[in-house]
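Every protein chain except one is present and positioned as in the full complex.
Presenting subunit A:
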Amino acid sequence: MATMTAPGKTEQPARQVPAPRSGARRSRKIRDNLTGHAFLIGAVLCFAVFTWYPMIRGIVMSFQRTRRGVTTWVGWDNYTRILADPSFWPAWRNTAYFTLLALVIGYAVPFFVAILLNELRHAKGYLRILVYIPVMLPPASALFLFKFYAYDPSDAGLFNAILRALHLPTSQWMQSAEATMPAMVIASTWMNMGSAVLIYLASLQNIPGELYEAAELDGAGLWRRIWNVTIPQTRLILGLLAMMQIVATMQVFIEPLILANGAGTEDSATTVAYLIYQHGFFQNDLNGAAALGVIMLVALAAFSAVYLRLTTKND
């Protein structure tokens, strides 16, 4: 994130021996600048063609319509068509629900796992490797495992077998509209939590031990120490990861695609990202997909702005 960089952090000492005459110095300077830009050109071209230009193109496209190779300006037509799609509101509702559930499950769990791991003095390396292994699996592989073995709705499925062994009611998982979202969030959290755990662990290790010492001397119990020392000391990274996680989960795509064959039962799994994919690549409606993309961009930008405003106000 751009906000994390500290521009001007490094000093910039004079790097050249001054040339004797000003004309020579100027031509030297021009040559140095040209060399610098020559080193930059490859990456800059890639950014220009594959990120900067598509960003503008996406906005332009959302106001155009291409039919049989002819592109015309159509004003807000794409937006009204997307808004009229019966899946539009379910998609936003599902995406919001997924994001919320992922925040409740997927956000708190890694933090507490990191606190727990930070207290253990043994098997540190082993436990770190364990939590990070799922991050390294190709998501498609991991999701097929969940789909076929874990979320098998019969009693032969892994989760149902465990639930039965514990004498708990079994679930239809992806076949039930209510269980679809929680099941997707569980799979997604399992796959992704490793990175968050490791980032939290690194920031927990930067907390000075004296703070805990002092809190303990003041009679603070375990929970008070977590609440009054650990959380305030890691607040920055907690806030940053919350925002990054929300922005990432709002784009949830592969989980519904593989686990729920895209839409799930009764649109229970359709997400905004999946709807973009549907419009763009199945309904031959790239313009509508671009319009939905712009709506997504505006929604996420608004969210980020509000979030940053709220979290920085406390400082």
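Rule of thumb we're sticking to: a residue touches a chain if its C-beta (ideal position, glycine included) is under 8 Å from a C-beta of that chain, and two chains touch if they have at least 3 such contacts; residues count from 1.
In the analysis below, contacts and distances are computed from a predicted model.
This complex has a chain not shown, and the name its UniProt record holds, of "Ubiquinol-cytochrome c reductase iron-sulfur subunit", "Putrescine-binding periplasmic protein", "Carbohydrate ABC transporter membrane protein 2, CUT1 family" or "Peptidase M16", is "Carbohydrate ABC transporter membrane protein 2, CUT1 family". When the whole complex is considered, the residue among A:L40, A:L83, A:V104 or A:L310 that touches the unshown chain is A:L40.
Take subunit A: the residues that touch the chain left off the picture are 1-2, 4-7, 9-10, 12-13, 15-17, 32-37, 39-40, 42-44, 46-47, 49-55, 57-58, 61, 115-123, 126-134, 136-142, 144-146, 148-150, 154-158, 161, 164-165, 190, 195, 198-199, 201-207, 209-210, 212-213, 216, 222, 225-226, 229-230, 237, 240, 247, 250-251, 253-254, 257-258, 272-273, 276-277, 280-281, 286, 289-290, 293-294, 296-297, 300-301, 304.
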